[in-house]
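What you see is the complex with one protein chain gone and the rest in place.
Moving on, here comes chain A:
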Amino acid sequence: MKIRLDSVVKTFDTFRAVHGVSLEIESGELVALLGPSGSGKTTILRMVAGLEFPDGGAIYFGDENATDIEVRHRGVGFVFQHYALFPHMTVGENIAFGMKVSKTKRSTVAISDRVTDLLRLVQLEGLQDRFPAQISGGQRQRVALARALAVDPKVLLLDEPFGALDANVRRDLRRWLRKIHEELGITTLFVTHDQAEALDLADRVVILDKGKIVQTGTPEEVCRAPASAFVMNFLGDANRLKVTVSGEKAHVQDVAFDAPGIADGPAELFFRPADVTWREDGQGIQATIARVIDRPDSKRVLALTVDGQAIEFDTAPEFPFRADTRGFVDIRRPRVYPA
């Protein structure tokens, strides 16, 4: 089912949560809404679900205007951040709930067969008689998914699906969710503040800031060509240097970088810590090493430019230099944004 948001607006009391967001999600696509807290991503997800109603704009499911359809008739599967499993029901009863309350009557046998199938799908065979409190966080998350899938939703919505899990479980579940998505092909929209999660899982990433979409694209597009300084910063560690642009060239000390389409005047130059080579002499920005931090697979170097701007970069573990060494920072793949 294709989903289309048309200039959706939502205001809470005095706080504008979502400012005119328009977005199309193709049928069968897996899309991440990525943004810091307060960026409106969860509000958008809840409006798609029908748990909140927009103050302006419209939401279409296929060709149907779904803006005012109540959540119980909207046919979405919603996985809550803290799973919201019914604590007084077993895993099996939780998964069966949607089928039991449905208008389409199913026989007890049909329901129990479907529960068994879903438990197999989420790899929790044999756990149907446990209560939610008796299973682990990762298992609860999978029960929540099975429960949402049980009602054959047109759209699957997940709110911070891995937020409450620790790192290893998170990574495994991520890969597993991607596999399930490929098997079932349900249009899926999920919310996260973790860029690694979004890039790892989604076909397309929608980056939000202060209730507005700042960039939409495949993980490759947003990583290789961040549309703004915010996106550059939000997607990963980034260094920022103050530069002066003149004639589409950004100048730091006596080094010039291409700055196509940037107006003359002060601007900001960004680069990733991995895109730096340290040179003892030659070209580059003059800097002094302030500190070297050891990491399992690399060294992180903290340096100060001659004019006192901080730079961080990653080097091989064999990096021989120590604090107070002077040298030159050679930057690859710089990006210049207006200040």
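We take it that a residue touches a chain if its C-beta (ideal position, glycine included) is under 8 Å from a C-beta of that chain, and two chains touch if they have at least 3 such contacts; residues count from 1.
Keep in mind that, in the parts below, contacts and distances are computed from a predicted model.
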Query raised in the report: Looking only at the UniProt record of the hidden chain, which name from "Cytochrome C oxidase subunit IV", "Sulfate transport system permease protein", "NAD-reducing hydrogenase HoxS subunit alpha" or "Ferredoxin" is the right one?
Result: "Sulfate transport system permease protein"
Requested in this report: From the listed residues A:Leu165, A:Val252 or A:Ala287, report the one that touches the chain absent from this view.
Outcome: A:Leu165
Query raised in the report: Taking the entire complex into account, which one of A:His82, A:Arg120, A:Arg224 or A:Arg279 touches the absent chain?
Result: A:His82
Report task. Looking beyond the chains shown, say which of A:Gly20, A:Gly137, A:Gly236 or A:Pro338 touches the absent one. Result -> A:Gly137
Report task. Against the chain that's been left off, what residues of chain A make contact? List them. Result -> 49-51, 70-73, 76-78, 80, 82-88, 97-98, 101-103, 131-134, 136-138, 140, 147-148, 150-151, 164-166, 169
